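The complex appears here without one of its protein chains, the remainder shown in place.
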Amino acid sequence: MIRIYVPRDFAARALGSDDVADAIRAEAVAKNISIQIIRNGSRGLHWL
Amino acid sequence: MAYGPVEASDAASLFAAKFHEGGAHKLSLGLTEDIPFLKNQERLTFARCGITDPLSLEDYMKLGGFAGLKKALTMTGAAIVAEVSNSGLRGRGGAGFPTGIKWKTVHDVKADQKYVCCNADEGDSGTFADRMVMEGDPFMLIEGMVIAGVAGGATKGFIYIRSEYPDAINTMKDAIRIATAAKWLGQHIQGTEHSFSLEVRRGAGAYICGEETAMLDSLEGKRGMVRPKPPIPALQGLFGKPTIINNVLSFAAVPYILAEGGEAYKNYGMGRSRGTLPFQLAGNIKQGGLVEKAFGITLRQLIEDFGGGTATGKPLRAVQVGGPLGSYIPISQLDMPMDYETFAAASAMVGHGGVVVFDDSVDMAAQARFAMEFCAIESCGKCTPCRIGSTRGVEVIDRIVAGESREKNLLLLDDLCQTMIDGSLCAMGGLTPMPVQSAVRFWPEDFDRPMKVAAE
Partner (left out) sequence: MSGKHTLLELHSAKPDAASIIAARYDNKPDALLEILHDLQHEVGHVPEASLPVLAKALNISRAEVHGVVTFYHDFRRKPAGRHVVKVCRAEACQSMKGEELAKAIEKSLKVKFGETTADGKVTLEAVYCLGLCSTAPAMLVDERPVGRVSPQKFETLMTELAS
């Protein structure tokens, strides 16, 4: 199983990480790819 | 593999590029560890943050979590205090007071009840490292606080988190629940004779509660009024009992110190500033974020090498280091190494490591006015220099900018600042003059013309 990390840090959420996680999840379901999304902390590269 | 900056609309193209198998994509950044911004850091406190699921104890322990506490549980309180003293750790909240001395005071005094309080009222603009610890690696903060409890003989702890951080509050509460269930908190931690329980308390939007004695009053359910010192909180703190008070980053540094030894931590840094500081690059900066480095790195390295200059691409004009009470630093001083003593000698402060960058559109008279205005809004009102001085400060700056007896009023402003420095009860009134005076000293031309935009 592939693990995909999408940050849940406040700053990441401020830039839409909740939407990103949802979109990845939906896309994976649509393509029938088995993934696990882990909402990790941020490594502090807020400029990305 | 890292990808970014990812928007929700990129999901389809990422899958099309088989990113889940490491496929190439225009947002591909290569291996996370190899991104220069990360590769060139020295992450001790933030070693785990962003790598793990914050609420997975398994993840935490796989990457060295609780190694420090396990060791501490086999040591005497005095030995733990000695290890922390030896590391040279100084309060990361801003004042830089040696943590070991605080802990020793609490350890040495006899009392029926002692407390450990974590100051997570991270109100300084430009700072977010505490928040990142609480949201990204909450067990590390818990571990540091339990070690403090074991060291000082305290059985009860509070984390005072500002209400502006709802996610941090929820994550910490969840983490405390999980840690308690796994016997890392509560009665007989891991079967030893040590007990320590932890509770989260919310602040309510008062900046002054980041001052430790105001925070104590707030934790007791009162208005956050500053208390005169002495008595120091280590002897008479929360509910009048001996209390260890530290900032999130101070507690967070402790597990590493216990696990790897004070000596290992001390090997980082310069002069009397030992270890690392998680610097926070913020404001008008291209690559903002968290940079943990040993003391001694220069402001220029932080802003140019890590930060990539201003976000707007316009020339940098001023940098505020250390929060709203920190001095504005001009370009001529960018090569100062980040070190408590070097900054103090230049009438500036490292504080909590917040670095806020401004480009050349900034009006320094407006920034000076805001510093006074912020003090007027947030003063607890207990002492006169801070309560009244700040309001008068706004008025005097307005007169200076309006060109009303400029020379005379500049002298008056200087005199007022001196009164606030000498006569205030705490750092709020005592340090507000720092940004004001630095603005006048380095950018006098901004006080010699009408203000561009009046801060409200």
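Chains: A and B, in written order; residue numbering restarts at 1 for each.
Just so we're on the same page, a contact is a pair of C-beta atoms (placed from the backbone, for glycine too) under 8 Å apart; a residue touches a chain by one contact, two chains touch by 3 or more.
What you see is a predicted model; the values in this text were computed from it and never measured.
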item	value
Sole contact to the chain not displayed, among B:146, B:356, B:386 or B:417	B:356
Touching the absent chain when the full complex is considered, from B:46, B:66 or B:165	B:165
Residue among B:36, B:205 or B:271 touching the omitted chain	B:205
Touch list for chain B against the chain that is not drawn	122-128, 130-131, 163-167, 201-207, 218-224, 239, 280-285, 288-290, 311, 320, 324, 354, 356-359, 362, 367, 370, 374, 377-378, 453, 455-456
Interface residues of chain A (partner: the chain not displayed)	10-11, 13-15, 46-47
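Heads up, the rule we're going with is that only the chains that are shown with their structure count from here on.
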item	value
List of chain A residues in touch with chain B within their complex	2, 4, 7-11, 13, 15-16, 19-20, 22-24, 26-28, 31, 33, 35, 38-48
List of chain B residues in touch with chain A within their complex	4-12, 14-15, 20-21, 29, 32, 35, 37-38, 46, 49-54, 128, 131-132, 135-137, 165, 167-168, 285-291, 308
